[in-house]
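Each remark here refers to the structure printed beneath this line.
A protein chain is absent from this complex, but the other protein chains hold their places.
Let's turn to chain A:
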């Protein structure tokens, strides 16, 4: 694993408090607001449409004030002396872009047009991205703890969901796609979680004991890790494909297995492939975690009369745990992304929308699948980073 070597502290003071990045992002946001198309009006779902920057929005009563608010946020962020002010400006800018996009879409959509769509343009993505970076930069400067980061990540996702639930984005094309796929969206979402959880759980149940075994038996370690890293190297579609042939043969040879749901396509090969991918990070990090337990500590526990099981449960496991959690983080983030590819072999999940959208050249359908995947992966990373951080604090 590319766990970086102990990083020397960054020189603090003037250098770390620099405002260069906030200014750069503020300039990018200003340019995007002024010139890039914030929204695009499409005659229908597939044809790409005509873009409108905020100042050029036909509804000037909305476009101009919105552009002014975003400009003000960017200026405050660029000139802020305190990181907290910069954070507030970044959050306010992102929220204004989010709310504004919904309102502007409603204003832009011609009354009574059923086929016309309003989609988000590069101006929206650039503006939101720039304010997001301003916010992230401010948070790095504020040195918030893991709990603060979790709270903030969930608050950000909560804000987006609140905007969606309030119906403010209902006139944007991505929400039109959602409305058309409402039921299957949640079904495929549940399926995505089944794919991720259903492969992670057995990988933990098998991988952690296997990792401990490798820690104790040096002879097994090299071979097991070598085999697992070769498996990890195989690209995802290829892996899904390679799982199909043997499972199809198995189901054909033993009809009882086929009746039990073991088939060459669908859930079974996907779960198997994701499980195989999950093993390397779990096993490697378990090995690394136990290897990092200082022998003196184990010796001391032995000296205190602790048996091997109590040493494992009371001393070694708590010390190895933070590194193992880092492995779980890698697996979780990796599987959330890879599960999307499983849609190609009929396993479902959010990837279904991505690939269906690519097939129909309907970009909003692609986004309907891709955005939840990114959000899930992001939340998993933030939460598990925090868990690992806390565990490390407790173990130290």
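By our rule, contacts are C-beta pairs under 8 Å (C-beta built on N, C-alpha and C of every residue); 3 or more make two chains touch, one makes a residue touch a chain; residues count from 1.
The working rule: contacts and distances are computed from a predicted model.
S.K.: Just by its UniProt name, which of "ABC-type proline/glycine betaine transport system, permease component", "UspA domain-containing protein", "Lysine-arginine-ornithine-binding periplasmic protein" or "Methoxymalonyl-ACP biosynthesis protein" is the chain not shown in this complex?
M.R.: "ABC-type proline/glycine betaine transport system, permease component"
S.K.: Have a look at A:31, A:56 or A:136 and name the one touching the chain we're not showing.
M.R.: Touching the chain that is not displayed is residue A:136.
S.K.: With the full complex in mind, choose from A:20, A:255 or A:305 the residue touching the hidden chain.
M.R.: Final answer for the missing-chain contact: A:20.
S.K.: Which residue among A:37, A:63, A:211 or A:351 touches the omitted chain?
M.R.: A:351
S.K.: Consider the whole complex, including the chain that is not shown, and state which of A:179, A:230, A:259 or A:304 touches that chain.
M.R.: Here the residue in touch with the unshown chain is A:230.
S.K.: Residue-wise, where is chain A in contact with the chain that is not depicted?
M.R.: 2, 4-5, 7-8, 10-11, 15-18, 20-21, 122, 133, 136-137, 140-141, 222, 230, 233-242, 244-245, 248, 264, 333, 336-338, 340-341, 344-345, 351, 354-355, 357-358, 361, 363, 366-367, 369-370, 373-374, 377-378, 380-381
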